[in-house]
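Every protein chain of the complex appears in place save one, which is left out.
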């Protein structure tokens, strides 16, 4: 790399400059959503609307869980390398703090413009966290190879592309992706793998001891793993429709994750020559079930369907850590420090396929009139107009099939970016 | 031990087999609760029922807190032994992931069958976590002595017996046990102590150095302690009636736990020859107040009543760690690694007694018409038919006294299982 990462003034100036730009753009563009606006809500309450109907109470607990996943979950998950423990948590903190601001703007311009203003409410905060989660995923591939400035630049570009990709998937292709298997995980993983391929350094292979983990660092990493695992039901249900959809998304994710733990342990032990467990698998592959159930989390998957997804992904993800990661490094020169291809990449693709199949097989009997209509219709709760619609309103019941039809294009588009 | 815990294929096959059985049984038996069912909820909304009335919004924040207690709380609480830190967190993760699936089935067959299906909603998830909490308690007694396979087998049997015991207590004896002092803590503790008695190994006594704690491991254990302590109000209020009951259960638990910290510290310091604090007491005895207030948490205990419970339990629990645990090991050959008898066993029994006394002294003036009726009546919110009722509908006001009457039998039944 030509960059001298220790140049004394580069990091301070980058941070200050970015933050000044954020202040200016927020000043020009960002205002409160009507449910967070004193004047608007003050008028609304006269229409006999209970304070409890404010979107805040539907989404805030899930938002906080997602927030913990992004900062503690991803941050500590990457502390398993003794040498990079503080970098992992600290740099993750920095990139996420910048990323959420930039994501509020980028996603706002694409999805939440009213007149010329971006209106911000609790749902935007969740979406910004989601967007940053995708950057945290990508960070996992380049951990130990990048400086804070490079991370900020990567965040800038990835958030921008994330918003474009999300717009294409959700608004143009009418894909529904509540838990972000495609938009967050697959995109984040292949973006990160592309970056790490570009940053390939041969001599890193010799310094294997830098990738050592120690006992304490493994316990710190388990903090990250467990907070991700426990709060994943909130991740997948955070921006679902109110009522049964949020309820169902949480149940499905809960089931999928539970199954994933058992099969990850099984394969990890089976592939170890003494039958022991590899901590990297426990820390990572156990989460694959949450990734894969993301897209279809709010669908009528049935609990056993969720279990099957978790079952399969625990196996595939662990196999990936054992066979695929070394192959990628030795043959394709892709150094995937945290194995994000196995945790986010492949499970994300599986999640997209599951979502396409589930959407294609949706029926009026299973979803009821309103539920099915929501699948076809653009109208949501009236607040996030086109963002999370499941199908194309112009195509009748075929709308559901669109997901399936356009899906391959989507994956191709994401993979070969 | 006759088991060779390193046999290479035993763990993988056990995990895969159990998970395949789970998938099949879920496929045959488990469906969504009506509040998580798209068709049902879609119809319901036409009846002018707000989305906010979905059970999800009443219980989901508490569910997530309980989830954290089971996986991070119990997992990290047991990391205080330097040698078993990773086993504690990792094996706890494995057993809990299997246990919640099996608990959904077992509790479903006993309590949530509709036609031939178990209907699963957020309340089932909480109950499954509760059931697994009892296994985590028992794990505390055998930490360092069991292999993962043995743990899975123990989980299988304990969850089964838990569901039977819960059915006897709640449905046959009509006991009310919101925070699970009896069903979760007392049962878990004495089940675990029975298992550790069976697994008694004389030579463990010589290897005292294996039970060492170090500075870092004590800080990790404090993560577990604090998350258990902080979220215990959610534990005890998670499945209480809506409204005042959940509100009161949280307040009572908050008060009891606060008092417990001061008396634990007092006794710990008083019994140390230099007046110092023993970290094991700070990590464990401070939680006894939450256990003991469990059964009666939603009753009109009054804040000072809760303080008294915490006051007493902090003292008894710390005394137990100092005098009872060594006695049990040397005389009865019960090696209680984490001292669960002092944290869950005895405080659980106290909790049951408090519950019986409180129920026996309930009156119409204190609880109001509806509250008192709920005590006598089986009907709850209409969703969990007989599970959490407080009395016997056939016996009039005497129903409350039944709790007291049958209580001794219950304890006997639990203790000498």
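Of note:
Each chain carries a letter (A and B) given by its place in the written order, and its residues are counted from 1.
Criterion: a residue touches a chain if its C-beta (ideal position, glycine included) is under 8 Å from a C-beta of that chain, and two chains touch if they have at least 3 such contacts.
Values in this document were obtained by computation on a predicted structure and should not be read as measured data.
When the whole complex is considered, the residue among B:199, B:258, B:319 or B:357 that touches the unshown chain is B:258. Across the interface with the omitted chain, chain A contributes residues 6-16, 18-20, 22-23, 26-27, 30-33, 35-43, 45-46, 50-52, 54-57, 60-61, 64, 67-68, 71-72, 75-76, 79, 85-86, 89-90, 93-94, 97-98, 100-101, 104, 120-122, 125, 148, 216, 220, 223. Remark: the residues of chain B touching the chain excluded from display are 52-53, 57-58, 61-62, 65, 215-216, 218-219, 222-223, 226-227, 229-231, 233-234, 242-248, 250-251, 254-255, 257-263, 265-267, 269-270, 274-277, 279, 282, 286, 300, 302-304, 307-308, 311, 365-372.
Assume only the chains that are shown with their structure count from here on.
Centres computed as Cα averages put chain A at a distance of 33 Å from chain B.
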